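All protein chains of the complex are present and in place, except for one that has been dropped.
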Amino acid sequence: MTPTIRTAMGVGAVYAIVLGAALLSPYDPATQHRDRPLAPPTRVHVVDRDGRVHLRPFVYADDESGPTYPVRFFAHEVDEDGSIGSRRLLAVDPPAHIFLAGTDELGRDQFSRLLYGGRISLGAGVLAGALALTIGLLLGCVAGFFGGWIDAAVMAASDLFMALPWLYLLLAIRAALPLDVSPGRALASVVIVIGIAGWARPARLIRSVVLSARTRDYVTAAAASGASRARLMLAHVLPEAFSVALTQASILVPQYTLAEITLSFFGLGVGEPTPSWGTMINAMLRQELSAAHWWLAAPAAALVVVSLLYHAAADALHQRSQVLPAGAWR
Amino acid sequence: MAVKRALASAVLAAALAATAPGLHAVEHQPAGEDLMTIDGEVGTSGGALVVAARGEPKTLNPLVALDAQSRDVIWRTQADLIHINRETQRTEPALAASWTVSPDGLHYVLRLRRGVRFSDGHVFDADDVVFSFGAYLDERLHSPQRDLLLIGGKPIAVRKIDAGTVAVDLPAPYAAAERIFDSVAMLPRHRLDGAWKDGSLAAAWGIATPPGDVAGLGPFRVERIRPGEDIVLAKNPYYWKQDRARTRLPYLDRVTFLVVPSEEAQVIRLRAGEVDVLNRVSAQHAAALDRDQKASSFVLQDLGPGLEYHFLFFNQNDPAPSSVKPKQAWFGDERFRRAISLAIDRASLVRLAYSGRGTPLWGPVTPGNRLWANAEIARTPPSLDAARKLLAEAGFVRHADGALADRGGTPVAFSILVGAGNAALNGMAAIIQDDLKRLGIGVQIASLDFNAVLARVFESHDYDACLLRLVDGDVDPTPAMNVWLSSGPTHLWHPSQAKPSTPWEAEIDRLMQQQMTTLDGGERKRLYDRVQAVVADKLPLVPLVSPNIVVAAKRGLGNFRPAVLEHYTLWNVEQLFWRTTGRSGR
Partner (left out) sequence: MSLVRVVGRSVVVRHLARALVELLAVSLIAFAVTELAPGDGFGQARLERQLSPAAVDALRSRAGLDRPFLARYASWVASVAHGDLGRSIAYGAPIAPLVARRALNSLLLVSASLAVTWILVLPLGVWMAARDRSADGRLLAAGATALIAVPDLLIAIALLLVAAASGVLPTGGVRGAGFTGAGRLAAIGDLVRHLVLPVAALTLIAAPPLARHVRASMLDALRAPYLLAAAARGIPYRRLLWRSALRAAANPLVSLFGLSFAALFSASMIVEVVMSWPGLGPMLLDAVRSRDEPLVLAGVMLSTVLLLVGNGCADVLLRAVDPRIAA
């Protein structure tokens, strides 16, 4: 298996997990287990207090004592009041709980919220990254290749876009929207704002690459031999800009995931009860200055893992796009 | 910031007797100087105190200060004629050593304390008093204090009788008006008269003013301002209070307000010993501090509920935007509001959203207001069954899928507006959302920037329901008139009505007007109890939680007796002292 496929599978797996949140999460992300706020992660055992080994993993209801409750796989969730819920990968009968990553201050299952929140945060990152890169690649290439007043105009616009007070603008947009926006529409507005705010950086970088690429010998040679501008751009300059764009993507997607998280952190993203990693990290900071509730850091940890995966994937792609491996001349 | 109006003059005599035992010491003072002796532990002079501030003060001018940071500093450097003791919640003499009231309660004669000097050494007299009230009441100046000095829309009149006496005439009867004088700083005429005459008084005493140009009658004077960093106050050598051992107060040489903008950083710096006092600690941080306070150098004090109350209210404005209009049939139905109140589990709100540091509320006056809270209001436990029954009575139907619909078949759903910055309110919103889901009501939480929230509540009226917090300025009911009168601009659910739109709002109007002019304290209490009972029954705002006031201070601070009226920790800053002398080097 090549590194490209390996890392692509890794990234794919993360997306598959968050997309499969409905099955993989043990609870609804909005369900409040009010008697269990800030509960630590539930310990799943195979050996009980008496030293007996159970074939089926089990949990204790509380304090690691009392009767054992087996973990059921692909079973229906059962509420405290006995009603039957939807099918879950993992389920235990009440009064026991299975909180794989503990609960937040309202007693909501962190693991479930992590998966559902991942949908929002990772989804927003990818969509906004795609939007920003598309605009950035387009404008950066155009500016770098044609130069002159087009270049000046694009660069002026990029300055403008980088200088604008985006948080302020977002406040204005958010405040002007109707109050009962669905999570989908709220997400869309967040993606559009981040995407439009973010094109300037990749555009500048890509422009500088195009600027130097178009003066390279083989490009000037191609131009001298009468290749059309469009062809030149597509055949010679774009591929070179593309490698920069990929590195950019590997940075931008986690960065825009962070942007969504920042917005949610300030309470301006997708509203409650829909989780986002931003609202979760906010809860962590609010709750903890002394690390007593370490499990609240799960969203931050997940974010780091996802970023590392992106990094590896981009690296692999980057290397594949080169004819010769880096450092081959050593 | 406590301020404001009224208490029956009958109560006054009792209050005076209770709070002014030290006044007799006056006769033993050196000639011409009439120092006020106050109770409390006799301390040792010297040392410095560092208090964390969320931001820097914007101005040192009491006439125009709007923000809390400015007021926090200003009130360590200024003084008023009659003061509300933050601990007893009653009035006590301050710059006015004593006063008399005419039988109709309209005419006050205040005798000023003799020999008092401003922090620059200049003598304080009746001219300064007349000047100060003139400035506060000046329409061109737009002082935010001005509204508080109007009674029935007319200003009070202040006259000089002689250098040591002033007369104050009220335009209308007003239940013991001495609370009006609290937090009206007496300003030095010799420094500000010029600015007043040439129209620049509003811009005077900005933070760029040389500290030497600012003078006041408070325990401290401004020594140095470093913009964005800190503001250092030094002892006012002319302060007019002394302890029982006749040591002139304040004890401390310096008080520094250190700007620490983030709350996390404030907590960290308290732990690191770089800050001595935190005036307010949020419930979550209190939990974290509580865990490690035993081993450390500070104490955390939970004062219980203050005068702050958090509540939910529904938009009952008329006219209202068309998107809200159809829902107002529900919001206007008191059975609907009662059902909502019954469905909300207040115990969970306190336990989860406030980490247990709060008190559930069923009436609009918190238990922190010892003198005025109505103890009779029923503390109804949450009951989904009772709520469902009420909704059925009101014609709401529950569909098979559990969703609630009104008579016309419209599903019941609304949004709750909440300020994005307030963690406790946002936590409450999520819990209420979950509670109401059990009734089949769909709730969307709209978390907006706080200014946008207020713009919707006050200007556009474009919202369904809103979670908000109010802090009463004083224990007395009269400062809250604007909230309870149907014509009041802060009558949140339907402000500034031409005439009361419901019979019970008419009743509240009548009761509130009556308590304002009734001179008998017991009768006023009965009237205000009734107001609270009506609110608890009709629920124009659904009272939810009063957060506890939690403060923190370094160990060894003498006379540290935080109170639930602002300023929680420094209200008696002149009495604070360090038991150990280790800090005096600061």
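Just so it is clear, A and B label the chains in written order, and each chain counts residues from 1 on its own.
Convention: contacts are C-beta pairs under 8 Å (C-beta built on N, C-alpha and C of every residue); 3 or more make two chains touch, one makes a residue touch a chain.
These numbers come from a predicted model, not from an experiment.
Screening B:78, B:119, B:256 or B:518 against the full complex identifies B:256 as the residue touching the chain left out.
Among A:5, A:23, A:46 or A:156, only A:156 touches the chain that is left out of the view.
In the complete assembly, the contact with the undisplayed chain comes from A:211, out of A:211, A:238 or A:292. Along subunit A, the points of touch with the absent chain fall at residues 147, 152, 155-156, 159-160, 162-165, 167-169, 171-172, 175-176, 201, 204-205, 208-209, 211-212, 215, 243-244, 247, 251, 254-255, 258, 261-262, 265, 281, 285, 289, 300, 303-304, 306-308, 310-312, 315, 318, 322, 324-330. Residue-level contact of subunit B with the missing chain is found at 1, 50, 55, 58-59, 61, 64, 66-67, 139, 142, 144, 146-147, 202-203, 206-208, 226-230, 256, 258-262, 264-265, 268-269, 271-272, 274, 449-456, 458-460, 468, 470-471, 473, 479-480, 482-483, 489-490, 496, 585-586.
One rule holds in what follows: only the chains that are shown with their structure count from here on.
In whole angstrom, the spacing between the mean C-alpha positions of subunit A and subunit B is 44. Those residues of subunit B that touch subunit A in the complex are listed here as 264, 267-268, 282, 284-285, 287-288, 291-292, 323, 345, 348, 351-353, 355, 413-415, 417, 420-421, 423, 426-427, 429-431, 433-434, 444-449, 452, 455, 462-464.
Within the complex formed with subunit B, the residues of subunit A that make contact are 30, 32, 34, 37, 105-107, 171, 174-175, 178-181, 266-268, 271-273, 282, 285-290, 292.
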